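Worksheet: one structure, shown below.
The complex is shown incomplete by one protein chain, all other protein chains being positioned as in the whole.
Up next, chain A:
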Amino acid sequence: MSVVYPDNRGRYGDYGGQFVPETLMAPLKEIEDALNEAMKDESFQKEYRNELEHYSGRPTALTYADQLTKTLGGAKIYLKREDLNHTGAHKLNNAIGQALLAKRMGKKKIIAETGAGQHGVASATVAAKLGLECKVFMGEKDIERQQLNVFRMQLLGAEVISVSSGDKTLKDATNEAIRYWVAHCDDHYYLIGSVVGPHPYPKMVRDFQRVIGDETKRQFKEKEGKLPDRIYACVGGGSNAIGMFYPFLEDDVELVGIEAAGKGIDTPDHAATLLNGTQGIIHGSMTYLIQDDHGQIVEPYSISAGLDYPGIGPEHAYLHSSGRVRYESITDAEALEAVKTLSQAEGIIPAIESAHAIAQAVKEAKQMDPSETIVINVSGRGDKDMNTIMEQFQEG
């Protein structure tokens, strides 16, 4: 890297940092020191890679989307199949890495926040596997909406803690997980699910997710003998996108992050943080967020629970301001259409989150030349969304 981010204050240009109560400074330092040491330790790296390979099933495939390419008649489309990970999404890459770190630090209890339940399931899964106690904080509203995932976590042996503060969704679950952590940091490890939160979390989660981009680069070169022209990934907090983009930042590859436009970017019901938000602080990090004129955080909206977050990882805020990554937005309706498109063209049912990336790629691939190539990160599978998709198609 020509410029190494984050800097020693945990900043990505103007973004990132540690905007947290004094009580969290010590536990954050403890994690940072342990992380730096672990990342240099070959035995830790080996253990992490071993779990990725033999537990999660990596490397995940890079699938040529034959039918979709032919139908659109433009760029050649490849799909990075993070949906093939154990538990059905990229979330496990990070959960494995952090849980191994927690264990190495001697912490026997982990806490996690979850919105739709994907990160909660990933955390509960690794906790079961590594013999750790797991508490998952989840908003009361999300618990109602995602009962299947709640049961899944409980079946895995985790305790799901209902959060009734604030708006009772992901941002409040995150607040509550942090509050709990402050009081119990001596024996608990907080396993954040995305590239958000105070330093060193955004960097750590990126480094545990970069396996997506590293694999893609290698696999693409094997298949095409070059690098792709464009790469697409959806962005909520932004962990699958950073994981995919990071290894390509210094390459001549166009990177496109897709935010959720919900019911439309010109309506109040969206989650397009970079395109429609303003600079500020959320969950300990300087970044972009959706807020009102008085600096109160506003609840976002997207049909996709995984993109329904009022903030975004600070590195995305930086890549947006530097212009290195182009950010676009896709509405609920466009994403649902893309679910159908990919399901019927390739026999792959994507998560609604991932469908945002697919929708944007489909729009653009048509305009591109058949000699050009693109990769879409299919961050997760759509099984978890069956109810939502069914309701939408029945209504529509």
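The rule is simple: a residue touches a chain if its C-beta (ideal position, glycine included) is under 8 Å from a C-beta of that chain, and two chains touch if they have at least 3 such contacts; residues count from 1.
Operating definition for what follows: contacts and distances are computed from a predicted model.
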{"item": "Undisplayed chain, where the name is taken from the UniProt record, one of \"Tryptophan synthase alpha chain\", \"DRTGG domain-containing protein\", \"Cytochrome D ubiquinol oxidase subunit I\" or \"Sulfurtransferase TusA family protein\"", "value": "\"Tryptophan synthase alpha chain\""}
{"item": "Identified contact with the non-displayed chain, of A:18, A:194, A:240 or A:331", "value": "A:18"}
{"item": "Touch residues of chain A, complete complex, unshown partner", "value": "9, 17-23, 25-27, 165-166, 171-172, 175, 178-179, 182-186, 278-284, 289, 291, 293-298"}
